[in-house]
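The complex appears here minus one protein chain, its other protein chains still in place.
We just call them A, B and C in the order they show up, numbering each chain from 1.
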Amino acid sequence: MSGATMAGAVRPVLELSGIHKAFPGVKALSDAGLRLYPGEVHTLMGQNGAGKSTLIKVLTGVYTPDAGTIVLDGRPVSPTSTLEAQQLGISTVYQEVNLCPNLSVAENIFIGRYPRKLFGIDWATMRRDAEVLLRQLEIDIEVTQPLSHYPLAIQQMVAISRALNISAKVLILDEPTSSLDEAEVQLLFRVLRRLREQGMAILFVTHFLDQTYAISDRITVMRNGEREGEYPCSALSRLALVNKMVGAPAAPEPAEAALQAAQVAQGETLLATRALSRKGVLAPVDITIHKGELLGLAGLLGSGRTELARLLFGADKADGGSIAIGGRDGVFATPRDAIAAGVGFCSEDRKHEGAILTLSVRENLILALQAKTGMLRAIPLKRQQQLATDYVKWLGIKTASIETPIGTLSGGNQQKVLLARWLATDPKLLILDEPTRGIDVRAKQEIMDYVTTLCRKGLSILFISYELPEVLRCSDRMVVMRDRKACGEYRRGELDEQSVLQVIAGGGEQGAPA
Amino acid sequence: AKPLVIGFSQVGAESEWRTANTVSIKDAAKKAGVTLKFADAQQRQENQVKAIRSFIAQKVDVIAFSPVVESGWDTVLREAKAAKIPVILTDRDVNVTDKSLYVTLIGSDFVEEGRRAGRWLVDYAKKTPGKVLNIVELQGTVGSAPAIDRKTGFEEVTKGNAQLKLLRTQTGEFTRAKGKEVMEAFLKAHGKNINVLYAHNDDMAIGAIQAIEEAGLKPGKDIVIVSIDGVKGAFEAMMLGKLNVTVECSPLLGPQLMQAAQDVVAGKPVAKRIVTEERVFPAEVAAKEFPNRKY
Amino acid sequence: MSAAQMKPADPPRASSEPANAAPRAGFGSLLGHPLAKPLLALATLLLLDLIFIPGFFTLELRDGHLYGPLVDIVNRAAPLMLAALGMTLVIATRGIDISVGAVVALSGTMAAMLIGGTMVVNNGVPEYVANTPMALALAAALGAAVLCGAWNGVLVAGLKLQPIVATLILMVAGRGLAQLLTDGQIVTVYYQPFFFLGSGYLLGLPFALWIVAAVLLVVGLLLKKTALGLFIQAVGINPVAARLAGVRTATLIFFVYVFCSACAGLAGLMIASNIKSADANNAGLLLELDAILAVTLGGTSLAGGKFSLAGSMIGALIIQTLTYTIYSLGVPPEVNMVVKSIVVFAVCLSQSSSFKKLWKGRA
Partner (left out) sequence: MNAVLNSARALPGAPYFTSVVTVVLLAVLLVAGGAAYPGFLSWQVMLNLLIDNAFLLVIAVGMGIVILSGGIDLSVGSVLALTTMVAAWLLGSAHWPPAAVIAAVLVIGAVFGAAQGAMIHFFQLQPFIVTLAGMFLARGLCYLISIESITIDDPAFVAISQMQVPVLGGFLSVGALIALLLLAVTIWVSRRTAFGRAVYAIGGNEQSALMMGLAVGRTRILVYAFSGFCATLGGVLFAFYMLSGYGQHAQGTELDAIAAVVIGGTLLSGGYGYVAGALSGVLVLGTIQTLIAFDGTLSSWWTKIVIGALLFLFCVVQRLLSARVKT
């Protein structure tokens, strides 16, 4: 633990206590609290829906708490807007990227605090400053392009640099790492350590235990909207932490257990692509997926995994090659074709491509099945409710009712609903693009368990994840992508993490991130 | 010789009357061998100004137009004058400080039409002395020149007449549908107390007639109906005894306009005001007049 | 695929009954019901009428027809209700259709031109003869409306033009086409059976009302019995996600515009039949604005998504009641618009929960 001095004498820079917040039908926070000292990285942990994001939103004036006090620097405050929170010295990166897609990268960083000159905003300076800021995070992009030109990971980094640029006392990061790869996470941590040295108080939310232990000084655990407890990082073992989050002794690595029995024979081929490609986004790719197989897709950000997935699902139309599945050969022109052929696809961008935010959990859940069944043959309401209730139970989705709008669910629970959406269509091949992004340990474990169970029952899965260990652990076979083409295929056990990293980074060079 | 070029800016095609007016002008131009540049202003003055500007740019021989509104013509007419293009008004007057900005106005007098409708009613009332007649009025579009003038003219004549009492006035926007709708409401509110309907145009009267019939009353008998324009539909209604009188407002200005334009260009003197010949058609003459109607 | 095999693995078998299926209906939730506010606004208007307009609620049976101000209002509101019906679905997909008025003019003109008709007096008995068989004429008029809708649909769903410009084109040109057909003249119809559509009575009630009820019923059933409603909302809220879930977004949007125009076409027939003529210049003028207003007063957001057909119907009734009230109260015509705008403001405010909060806060 570098430099973090936490003598008892130091006054917390921020203290929340007795916070209550209820939404219609949900008690999101009850008697929640938090203490934050200058010069520490404090991790907030808890399962999906534990109330972490809500607590942060209360703290930063997005929501007004029903009860409770916030004390900043010894003075009680009650910010009513994010602007006010910023002015109080609280800088925040929210869970869902909250930037303006239509503005340039530079502007997203500086909006509200523009460098000025005689005749208004000084664009040149802004551009230069933005480049400098991003370079600290080792990002080298054209900052005058609109934000929407860049992938989610870059957007996340932009959001972080925006928060860093606000000279604040308190920096809050709500799951900033969920779309970053390992190297980028390390980078971020370097920056955070530097800020900690400068005396800033940092509140950090993550679901990754590794990251928690790598960076934090202290941990606050939340469960069911309450503060379960606050612990120095060194005094809490991983198992104890998980237990505290879950509220019961955790099962020993269930995914691992499920995998023990897993030794699939090379089944028959389900899907095979021949030189599948799309100009500018994907070089010709040949892959094969067998029945009941879990095929992992590894690669760096932007290596083309998502694009391959989209072509396989017909979300984008391939302009070369073909896909052979179930006797048909050709490319999918629309998602409907793919769905008809028994393909399902969970997109990596939950907010824009998955959830239909103001529709209910039930409606979101049955949407794909209904589309597959056909518009005219409505699934009877009873049956819909049955399905929804079953899946809510089965996947442990935390929701007030199946008629609650999905937008009010916590991120992890939304993801589960979307998984259920595809499971309900009984697909032959399910493409999961970062299904575990932003999901807590237990849920992640659960999802991976379902996924492997499903595989054993004959479902094939194409699995994309930024978490290499996860891919390695689960996949029967793994394809590594680099620079928008497939560049290697490995069976289980053929590679370990270190060698995969080398493949990903490009041949035998020493490219593995620190 | 080069044929005469007239630029004509029409108000729009907002009513049957207006369409008849357009047709008359186009036909007359063809007959007189005049090249007509026609522009529809879609009921907007600014479009009319634009059209007149483009006529000036095209250097037409004569500019003619039916102004959408009375006021606001000084600037553009001055430009026309500077370009030495004579201007003829049709149908409606303009309100300019300098009367030399236009040569002549050809058209009807809306106030006079209102007066005529009023006079007919005053005469009608004389037949039943002592009886008070309750009038409802269907106005044209609020703020439009014919609506204002026809109301003014009618009031001028009927005001102070103890036998004539205005019960309700509401806008029917010159359309059949609105005329019917408003008349329905009048009938529900006052029922058999209504003796007379004064409609600012035939279309509203025709709509109202339907409303009266649907209310179980006899238009033309239980309720006396006076309207303005003299379109075909009005004559048909009069022949069936459902309308009592219509005051003509002739849209057939084409021949007079061509004549005036040719005179102006030839340098002949032209009267500042050319009034179209218009009549009042009571139901009794409807059958006889019907075959002669052109619109 | 049968429903039984829809689940892949073995989720805990459903032993439970559907949990938390519907929120329990209590008085509190009744007030919170999305239709409560528009209904309340309508009720308030009617209450004012009750106080200020004598005989407002009288209904009498005359020749087997129900007759009275209330009947007038629903009768007059029928075309608006139809237009609002179509508009609701368009708005639900995040679109807008400002060509409604033009389509009304076009379809009314088509029908009137084709039917036309003359009165022939045969031995003192007047007989009405149509130029074209009425069924054919009505079909042609509706066909024209559907074509208009298809045009809008292609522009919006196919070419991806912004709905307001896409429909602006037809708004301008459509009325022009109608006028071209009629040469700018009002076409009067002399064919008795045609009048039944707009001013006939069935079982004591205006026939127009039955038409609206029938369309409402069909659409309601369609929305209930098929997944149409769900898909429309999904497309309105998140078109990208809907497409990825396998919804035919473009087709859906196309048909929604077709339906909207068809409704407008029907409304056009009604209006033409009611005034026994087609007025290409004025029929349905600004009807689109009233329809949009009705939809919003009914609680549907212009941002797309959740919609309420019943709400739109109530919205249309609010507008027509207001118009009727203005006529009956003897409001001078030059004040009409001010009154109308103030009522619209008031209705909107009464529907705003933030306003209510403020009000309570002050009180």
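Here is the rule we use: contacts are C-beta pairs under 8 Å (C-beta built on N, C-alpha and C of every residue); 3 or more make two chains touch, one makes a residue touch a chain.
Small disclaimer: the values here were computed from a predicted structure and weren't measured.
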{"item": "Among shown chains, those touching the left-out chain", "value": "A, B, C"}
{"item": "Selected from C:48, C:168, C:205 or C:329 as touching the chain missing from the view", "value": "C:168"}
{"item": "Of C:39, C:147, C:223 or C:240, the one touching the omitted chain in the full complex", "value": "C:240"}
{"item": "Residue of A:100, A:132 or A:275 in touch with the missing chain, whole complex considered", "value": "A:100"}
{"item": "Interface with the undisplayed chain - residues on chain C", "value": "98, 155, 159-162, 164-166, 168-170, 172-180, 184, 239-240, 289, 292-293, 296-297, 301-303, 334-342, 344-345, 348-349, 352-355, 358"}
{"item": "Missing-partner contacts on chain A, residue numbers", "value": "62, 81-83, 85-86, 92, 94, 98-103, 107-108, 111-112, 114, 119-121, 146, 148-152, 155, 162, 281, 302, 306-307, 310, 315-316, 347-349, 352-353"}
{"item": "Chain B residues that touch the omitted chain in the full complex", "value": "7, 10, 12-13, 19, 22, 26, 36-40, 42-47, 49-51, 53-55, 57-59, 69-75, 78, 95, 97, 141-144, 148"}
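In this text, only the chains that are shown with their structure count from here on.
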{"item": "Selected interface, B-C versus A-C, where C-beta contact pairs are more numerous", "value": "A-C"}
{"item": "Chain ID, smallest distance between chain and overall C-alpha centroids", "value": "C"}
{"item": "Chain A and chain B, separation of their C-alpha mean positions in angstrom", "value": "72"}
{"item": "Mean-CA-position distance for chain C and chain B (Å)", "value": "35"}
{"item": "Junction residues of chain A - those touching two or more other chains", "value": "none"}
{"item": "Residues of chain B engaged with two or more neighbouring chains", "value": "none"}
{"item": "Contacting residues of chain C [partner chain B, same complex]", "value": "53, 55, 62-63, 68-69, 72, 76, 179, 183-186, 188, 199, 271, 274-277, 279, 281-283, 285, 323-324, 327-328, 330, 332-334, 336"}
{"item": "Footprint of chain C on chain B - complex, ascending", "value": "13-16, 18-19, 22-23, 139, 142-143, 168-171, 173-177, 180-182, 184-186, 188-189, 203, 206-207, 210, 214, 216, 233, 236"}
{"item": "Chain A partner contacts - residues on chain C that touch it in the complex", "value": "1, 3, 5-9, 11-12, 14, 16, 18-23, 224-228, 230-231, 233-234, 237-238, 240-248, 305-306"}
